[in-house]
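Missing here: one protein chain of the complex. Every other protein chain is in place.
Should a chain be cited, it is by its letter among A, B and C, assigned in written order, with residues numbered from 1 in that chain.
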Amino acid sequence: MKKVLAIVMAMMLILSAAAMAETVKIGVFEPASGDSGAGGKQETLGMQFANQETPTVEIGGVTYDVELVYADNGSDTTKAPSAANSLVDAGVSVVLGSYGSGVSIAGSEIFMNASIPAIGVTCTNPQVTAGNSHYFRICFLDPFQGTVLANYAFKELGATTAYTLGELGNDYDQGLCTYFKQAFEGLGGTVVAESFPTGTADFTSYLTNAANYGAQVFFCPVSIAYSTQIIQQASSQGVTFPILGGDTLDSNKVAEAAKGTNVQIIITTFYQEGAAPEFDEGIKAWLNADSEAMTNNGGNDMIAAVSAMGYDAYYVALEALKAAGSTDSAAVMAALPGVTYDGVSGHIEFDETGDAIRSSAFVKKINNETGEWEFVAEQTVD
Amino acid sequence: MWNTVFPYVLSGISVGGQYALIAIGYTMVYGILRLINFAHGDVFMVAGIVMVYMAASGMPLWLCIPLVLVATALVGFIIERVAYKPLRSAPRMSAMISAIGVSYTLQNLVLYITGGLNQLYPTIPWISDSVTIFGATTKMVTIVTPVLTVILVVALVMLINHTKIGMAMRAVSRDFETSQLMGIKINSVISATFVIGTFLAGVASLLYFTNYTTVIQTSGAMPGLKAFVAAVFGGIGSIPGAVVGAFIIGIAENIIKGLDIILFKAGIISGPMGLATFSDAFTFALLIVILAVKPTGLFGEKTTDKV
Amino acid sequence: MNNQLTKKKIDSATILSAVIVVCLYVAVFIAEQLIAPTSMLFTVLKKGATYALVAVSMNLCNGFTGIFSLGQAGFMLLGAYTYGILTLPVAERVNVYQYYGGGLVQFTLPWFVAMLLGGLVAALFAFLIGLPVLRLKSDYLAIATLGFAEIIRAIFQWDKLGPITNGSNMLRLFPNFNDFNIRGADGQVTVYLSTLVPLLIAGACIGIIVMLINSTFGRALKAIRDDEIAAEAMGIRLASHKRLAFCISSFFAGIGGAMLAMYQSTVQAKGFTTAMTYEILLIVVIGGIGSVTGSCISSFLFVAASEWWLRFLDQKQMIGGFEVPLLRNGFRLVVFSIIIMIVVLFFRQGIMGTRELPDLFRGRRKAKGGAKS
Partner (left out) sequence: MSAEIKRPANGNAECVLHIDHLTMRFGGVVAVDDLTMDINRGEIVALIGPNGAGKTTAFNAVTGVYTPTSGWVSLNGQDITGKRPDEITKLGIARTFQNIRLFSSMTVFDNVLTARHLRRTSNFLTATFRLNLAEEKKMRQETEQLLREVGLFELRNEKATSLPYGKQRLLEIARALSTQPKLLLLDEPAAGMNPQETEELGEFIKQIKEKFDLTVFLIEHHMNLVMGISDRIYVIDFGKQIAMGTPAEVQENPAVIAAYLGVDEDEAAEAPADARPEARDGNEEVSPE
């Protein structure tokens, strides 16, 4: 009896000791469910891998454990504020995310009121950071991405008529479609833009529309869930035009859907596997060892660009904490504009609106036989 | 002109057939219990999820398909026994709320199991192949659906008109209390209705998800509502009505998606109007118009046997 | 003894209830000054106040009049958009209506006016949709109103209306609950009111609904619920009274929508789904169909449980080194669904049945008589 008691006491001591270690909390504001759930999970994986690689940070001479606090915003702008609030309530020093621009905008106000800085990882809509001093971002923006894609479609693919399709009410889709349209029309092409309601499963008629309009490219920067359906339906309809997409399509799910079809898929993205071999190797080993992580990655170890971005975002947050010399969120916010970091996705440095200064995007396409992404070009816009 | 419109009609016929199979479940249950089974669309979605997991477990497809149908029917049976039977004497609002509760529960259960992520539906050979008819390329399932729908409806109508259980169903739908007094086993008739309805929803899910290959917890909501509108449109309680209504709604919704280009080519409008936005809303507008003008639907109760 | 009935009696139970409500308000005010404004408590109170108003408005229709309407999300959308469009500062319009050149509306109304207009717009639409729909019986009415909400959602997402509605894109940067805080000259908040004011708005609106319910019109509505044929035979005109209940319910749903906009600080048509209506319906059911108090209590419980207390169910929990099984994303909603099904099947009265707060302090006999506060 005494022995048991002693063990229990010892365990309690250990536990309380562990609890006493200094902890800094980083909020992970990502969708884990809903249309963008798959992408959000992959973005989170990068952060988790980084956290597992570097679980502590030295702030002002004290070593802190870094704890990731998760909040699922459900890919839904109405759920985003309360998810954001739960992070604020948990006392996070800095927030990473979210995948999807709409939810980022919807959560923004909450972070601003709590003076907590947020680092957008892959939310590319300009409105996320515009006019906000607390929202930063490490990826390129939609006007840039839209222009890159429009250039590619017009110049490389020789298209003169493009069809764009976005989800109604999705800021990312609508924004990117608009910037693509502006750029493509600026080059002298014509664009037909359409949108589909949330929850649509039947895209056959939209594909028919594109064909009827005589489109030579089909631009659909939609979430993974929709893009896989579009690809499959395009394949069974035997469409001839290539499908263009933004960074959201950079997913192994999309590659899987396109495997064995004749649909040509070209996208722009942040990262190309092989750019940082050490990171590739590390995260693959981790994915293969952790079955849950593997499931979240869609069942194989193909590296999503968003994972690489999540990985970089984590380190940017650590840099900010170090620079702030405090876990106080306001101090971190003040330190963030000065942070620079060389990540796996390239050099990260913020401009005055808080956006990363990025001048290039990777263009990738799917190899329909192997179902893998192939590097096409690195594009810059002047 | 026809070449422009035909692909939309084709898509519409395909999805209409799938709505039809779901709508039959609604119309039969409503005919007997006067209950809008809000969970019916979600049962259809559950059928899709069951198929995904069965196929993922490595089971061969020829075994999966019958098992999915049986499992779906079983789900329908259980839902009726657990959620509707205890409320049979309660006000109608209670049963309807229970149906909404079941719908909510099924969606959340699937959200939990799948982690809220889209599940890729397994490819069923042959019906997933591409075919070209009249210059439009589509999946084989597009052609299979209307044919199979018609076969199943004929079989169902025969079952209702010529078997004992079918007669009991007709009796119960005519007059619940009296048939109870006449010694008809109400519970087994209602269970049979649910089993048949959900079985057909299971068939619909096979066809639907072969066409639109991902399943998520909300996949059943819209098709379910549309199928219900189809049932009302056709005249609730009438099986042929539900089928006709479903095809009309399926075709109409796809034509609306292409209305911009159709009108544009016909020279009626000069540029895109974004009318595709209303592809879902149109169904509901149709519903309100029908309810306001002819609440008994196309095939009102008086001219058709309701079940 | 004689005058007991002729004058509506204000008994001790009613006074006690009023005292409790006032005390709660005072407690919230004090808590708001003392506790950090980022606490989850205030989120729950703000969202709870919003949902309470919407739930009570739905109860007025579904519980007190017996009109089974499922159009709540649509009316909330109307209120939220009216509020968002009209209160957006002119200077910000260029940013928000970025694809529509700043939009058509180039003026700004005070929040209070815009909120009232939100209610009026919702009531106007309710009047119009009520013309064909209110003639229908329970379940047809339910599905028709549900369809109406979907139609409204599609219209507000239509690109051609973009200059007014911003298409399917988000409206934001309009005044929200935080703007109720009083700030000193240095921009620092001196008095926190961002939780109290929404609670007061909701409280005032619910108070008006309660007064309506306890007026002669409220009795007529309950009569319609109890027995339409008898009510009509007693000279109560069904059409006008149902329309009245439907429009007033929608009016307050519109105000609730405006409050939701303030709470979220963004508005987007995409979010006003059928699922939102279902959620509110379930709140009403849990609280008790036909009890204002029940709807209020269950709104706060529902919001607190879903946003705060049960959130841990969605994350892995370690108790002394053991991982608690089943806990992962989505489990919270499963638990929720099961609770709801239990209430629906076994506790059909919900928390309060048809009782109200003062009834809790009265003897059993009087309590049976229903609301009489």
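Before moving on, here are some points about what is shown:
Just so we're on the same page, contacts are C-beta pairs under 8 Å (C-beta built on N, C-alpha and C of every residue); 3 or more make two chains touch, one makes a residue touch a chain.
Bear in mind that the values here come from a model prediction, so they are computed numbers and not experimental data.
The missing chain, though absent from the display, is touched by one residue of C:13, C:80, C:170 or C:244; that residue is C:244. Across B:34, B:185 or B:265, the residue that sits in touch with the chain not pictured is B:34. The chain not shown here is touched by just one of C:32, C:139, C:159 or C:307, and that residue is C:139. Screening C:231, C:305, C:344 or C:357 for touch with the missing chain picks out C:231. On the side of chain C, the interface with the absent chain consists of residues 5-8, 135, 137-140, 208, 211-212, 215-217, 219-220, 222-223, 225-227, 229-238, 244, 248, 290, 354, 365-366, 368-370, using the contact rule stated above.
The rule is short, and it goes like this: only the chains that are shown with their structure count from here on.
Of all chains, the one whose CA centroid is most distant from that of chain B is A. Distance between chain centres (mean CA atoms), chain A to chain B: 36 Å. Rounded to a whole number, the gap between the C-alpha centres of chain B and chain C is 33 angstrom.
The multi-chain contact residues of chain C, meaning those touching 2 or more other chains, are 154, 157, 159, 329-330.
Chain contacts: chain A has residues 32-33, 168, 195, 197 touching two or more partner chains. Contacts from chain C toward chain A in the complex involve residues 37-40, 43, 47, 95, 98-99, 154, 157, 159, 167-170, 172, 176, 178, 263-266, 268-271, 276, 307-308, 311, 314-315, 320, 329-330. For chain C in complex with chain B, the residues that touch the partner chain are 62, 66, 68, 129, 132-133, 135-136, 138-140, 142-144, 146-148, 150-151, 153-155, 157-160, 274, 278, 281-282, 285, 289, 328-331, 333-334, 336-338, 340-341, 344-345, 348.
Chain A makes touch with chain B in their complex at residues 32-35, 37-38, 41, 74, 168, 192-197, 199, 201-206, 208-209, 211-213, 224-225, 228-229, 232-233, 235-238, 253, 256-257, 295-296.
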